[in-house]
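Yeah, one chain of the complex is gone here, protein chain that is, but the others are all in their spots.
Going in written order, the chains are labelled A, B and C, and every chain counts its residues from 1.
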Amino acid sequence: MSEILSEISTCVIEGNVDDIEELTQDALEEGLSAEEILDKGLMPGMDHVGVEFKAGNMFVPEVLRSARVMHGSMEILRPLLTASDVKMTGKLLIGTVKGDLHDIGKNLVGMMCEGAGFEIKDLGKDIAPDEFVEAVKEFEPDVVGMSALLTTTMRSMGHTIKALEEAGVRDKVKVIIGGAPVTQSFAEQIGADGYASNAAAAAEMAKKFVS
Amino acid sequence: MQVLKNNYLVNATPTFEVLSEDEIEAIYFAALRVLHETGVRVYEKEGVEVAYSGGAIVEDTTDDSSLVKMPPWMVDRALATLPRKVVVYGPDRNNRMELFKNQIYFGAGSDTPFTIDPYTSKRRRATYQDVKNFARVAQTLPNIDFHMSLGIVQDTAVGTYDRWQYLAMLEGTTKPINITAVDLDGVRDQLEMAYIRLGGKEEWKKGPIFSLYIEPVSPLSHSEEVVQKLLFASDNDIPFVYTPCPLSGATAPSTLAGTAVQALTESLFGIVLSQLRKPGAQVIIGGLMSNMDMKTAVYCYGSPEMALLSAAYTQITKWLGVPEYETAGCSDAKMFDEQAAMEATINISTAALIGGNMIHDVGYIEQGLTSSMEMMVASDEIIDMVKRIMRGIPVNDDTKALDVMEDIGPGGHYLEHDHTYNRFRTEIWRPKMIDRQVYENWELSGSKTYRQRVHERTIEILETETEPILDEAMYKELRRICELADERHKDEELDVDMFS
Amino acid sequence: MSEIFEGLSTAVLEGDSKKSVKFVEKALKQDITPQEILDKGLIVGMAEVGVRFKRGDMFVPEVLMSAEAMAAGMDLIRPLLIETGAKLVGKILMGTVKGDLHDIGKNLVSMMCEGNGFEIIDIGFNAEPEKFIAGIKKHQPNIVGMSAMLTTTMRSMGHTIKAIEEAGLRDQVKVIVGGAPVDKEFSERIGADGYGSNAPSGAELALQLVGAA
Partner (left out) sequence: MRTNYKVNSGTRFRMLSEDQLEELFNGVLHVLENIGLEVHHEESREILKKAGAWVDGLHVRIPSYMVRRALDMAPRSFTLYARDGNPANNIHIGPGRAHFGPGPTCPNFIDVETMERRPYLKSDVPLVARMVDALPNIDFCESLGTVNDVHHELGALYEFAGMFPNTSKPIVAWSYDWDDSAAIHEIAITEAGGQEAFERRPNYVHYCEPLSPLVSTFEALDKLIFAARHRVPLIFTPCPIAGGTAPITPAGIVIQGAAESWMGLVIAQTIQPGLPFFMGGVYSVMDMNAMILSYGAPELSLMMAGITELAHYVGLPLWQTGGCTDSKTFDEQAIIEGSLSVFFSALTGGDMTHDVGYTESAMTGSVFQLAAMDEAIGYSRRITRGIEVNEDTLAVNVINDVGPNGHYLKHEHTRRYYKNEFWYPNVCDRTDYETWDMMGRTTMKDRVVSRVNDILASHQPSPIKPETEKVIKKVLEEAEERVKDHD
């Protein structure tokens, strides 16, 4: 397979932000399709990163670097991919729920999922149920991720899911929730599709839902 | 242009102090008074002679001993010629310990009758193989800087076990070694072995590859062997640790200050005698100062008083300008358990903070009667944690990161910032056996306790094949010294087999 | 009468030598036999001390003060006990063996044994086998106690026992050994009659060997 694809993988693994755009351009000029670059260049790189991270040999800041590299390349590839309507890994809508300003966990999940090839829309923090609903209609995500760090704000996860139902978009999306006080049983209780105990687990779960 | 700071004092490391300078002096002058007015018992004629001709008062001479009293000026004179820095090398000269002021080195303890079998976890008498294995573990652990036997070899002749112990250690490690000797002949043989290891007597002059452990008996008593070793070590440029083990409340006053006074008196006698014998003789003092637990009558190795006294004594030795022999990484627990973890964590912290130069007894449990590889492997990680704290808090424009805060602003995060990316590997300490997974992942990986992980690591170290350190010929030559010693001393042995 | 015994045992328990002497004298005036004073007063007090120490409710210095109080009382009645030919608790010859200057363990055991009514003959430290033998011949002890702190000097225990045998005195005495590196197995290997892992258990062992416990 082409030299440049493995260079792209390495570029992702090493978190080499500076070279990725040029490499992506070169790859396209070499006549490789956006899909090939994604599947045979970027994704193998990110998969490797995922494995190394799990094994404890890579660390969050490095994974985020790789995610950023991936992102840089996707900026160029995405229009082409949509044009040739190739199915991408998926779309993820994410936000910290109403009343909660803690969003470090949410940010981690967002970046991990981006690394996994998702297209991310991050609503930020203190997001009301109707804001989620609007965004779902507009962005049409496959997965909605909600984060809460307080036992009080956990509740608005339930409210948000209700709101999605009432707006009739609940079945269009999978809902994943997380955050320190959140548990599996709580996730079931409020009718979420899944609970993740940490960012890496969330990314894996999101991937499962779209594959 | 960049303006540099001046008149700006930096704590490059944390600073820790038990005694004020006035208190140190009070203890020192009290010790001078005891040495002059109470005196010490010396059970060795030649030693008494040396002291007497050096100006000491000799009284109350019996057939086996004399009371020796030394006026303060003898101490002052001795301190003037006492080296302030002692260097001990590893057998292959690749490792070295520079013992002075603020240098910190951690290492094992020696001569425990019992050890915990790393496989069966049962307590039994230590053997040659145990001592060799401990040396191999010490060789592997990054935070162990010097080594001691951590076991009495008890499957060889008893009267000459010290030579076998040294051989076992030479087989296992190239880190500096602190030896023990059953008597003067034992020191001679081990020095001979060191010459062989070095490839000649002349090599020793370039720097010693072991120091000798010598222990006078508290209170204020210096036995025949002890004094003979001291004189021989002085004559032959062997750095020696002259360390009493006063037991506060039993063989020393029950006040920690009083125990320090007595211990210092005992060490000062060693210093004076060595300098009289050979000005410039290399002495390390200090050692194990602890209390008797008055509920169980045992010698505490894990008590806070032990940590506190050792720290105080270290300050005294720094003030005197003598290298210090500190104590840490040890416990009164009978196995490596939570108690051992607590006692080791805190006494390692105090020893590191105060800066005892040669910090020994890592791996001791059960009041120093038993050694434990798990204790040693765990202590290595504890030392590593403490060393992270010892790096202190550098304060400069880069570490203050005001510009970074400006970049991030309220509500942002630092995960992706270069300031984080470029520093996380050095700023954030990485555990080896300490576990930080989230609960679910910990369960998935078998819900192991720390003890289980330490055990696995210990076995892993033991079963990792390593190149033999001694070649066949060298080994045979060294072994020969041990065998000759056995031959010479065979009639001292009991006709019954003592241990196995 | 019972209050005298109680006063005496309390005096021992509280480590009050003066009181202990006072009560013994009082008892003797009331013609209480020395044997009773010993059994119902002194020993009762020390027994309680033993229990409390084991429980961790008493500290070594307190135990030693009680031992002193006990010994003070004993000194008064010992001659009388001998006159009346009454059975004494026993005599122990104590020493730290040749080559060893570590004395504290032996001292602790001696004091604890004294507290149990034993008469102690202490031959000190660095004691040659000959010194033990001379001591046995001179004092006719029921028990010989040996202490060693080093594996090398542990051998002297063996040598000493052997010497005692060769002197034909072995069957006159029970031999008990102790010290940090010593354990039960070793004590059996060198043919000792018993081993104490700590001072109180050394004293208990002594009592058992003279059949007083």
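Some notes on this structure:
Convention: a contact is a pair of C-beta atoms (placed from the backbone, for glycine too) under 8 Å apart; a residue touches a chain by one contact, two chains touch by 3 or more.
All values derive from a computational prediction rather than experimental measurement.
One chain is not displayed; in the complete assembly it touches the shown chains A, B, C. Of the candidate positions B:44, B:145, B:215 or B:366, contact with the hidden chain is made by B:366. Contact with the chain that does not appear here is found for just one residue of C:38, C:65, C:176 or C:203, C:65. Of the candidate positions B:340, B:376 or B:481, contact with the unshown chain belongs to B:340. For chain A, the list of residues touching the undisplayed chain reads 53, 56, 58-61, 101-102, 104, 108, 151-152, 154-155, 158, 180-181, 183, 198-200.
Those residues of chain C that touch the chain absent from the view are 59-61, 64-65, 68, 101, 103-104, 107-108, 111, 125, 184, 197-198, 201.
One rule holds in what follows: only the chains that are shown with their structure count from here on.
Counting C-beta pairs in contact across A-B and across B-C shows that the higher total falls to B-C. Note: the chain lying farthest from chain B is A, by mean C-alpha position. Per-chain Cα centroids separate chain A from chain C by 80 Å. One finds 54 Å separating the Cα centroids of chain A and chain B.
If you average the Cα atoms of chain B and of chain C, the two centres end up 38 Å apart. For chain A, residues touching at least two other chains: there are none.
Residues of chain C found to touch two or more other chains are absent. Interface residues of chain B, counted against chain A in their complex, comprise 411, 413, 415-416, 420-421, 424-425, 438-441. Interface residues of chain A, counted against chain B in their complex, comprise 59-62, 64-65, 68, 101, 103-104, 107-108, 111, 125, 197-198, 201.
Residues of chain C touching chain B in their complex: 53, 56, 58-61, 101-104, 108, 126, 151-152, 154-155, 158-159, 162, 180-181, 186, 189-191, 198-200.
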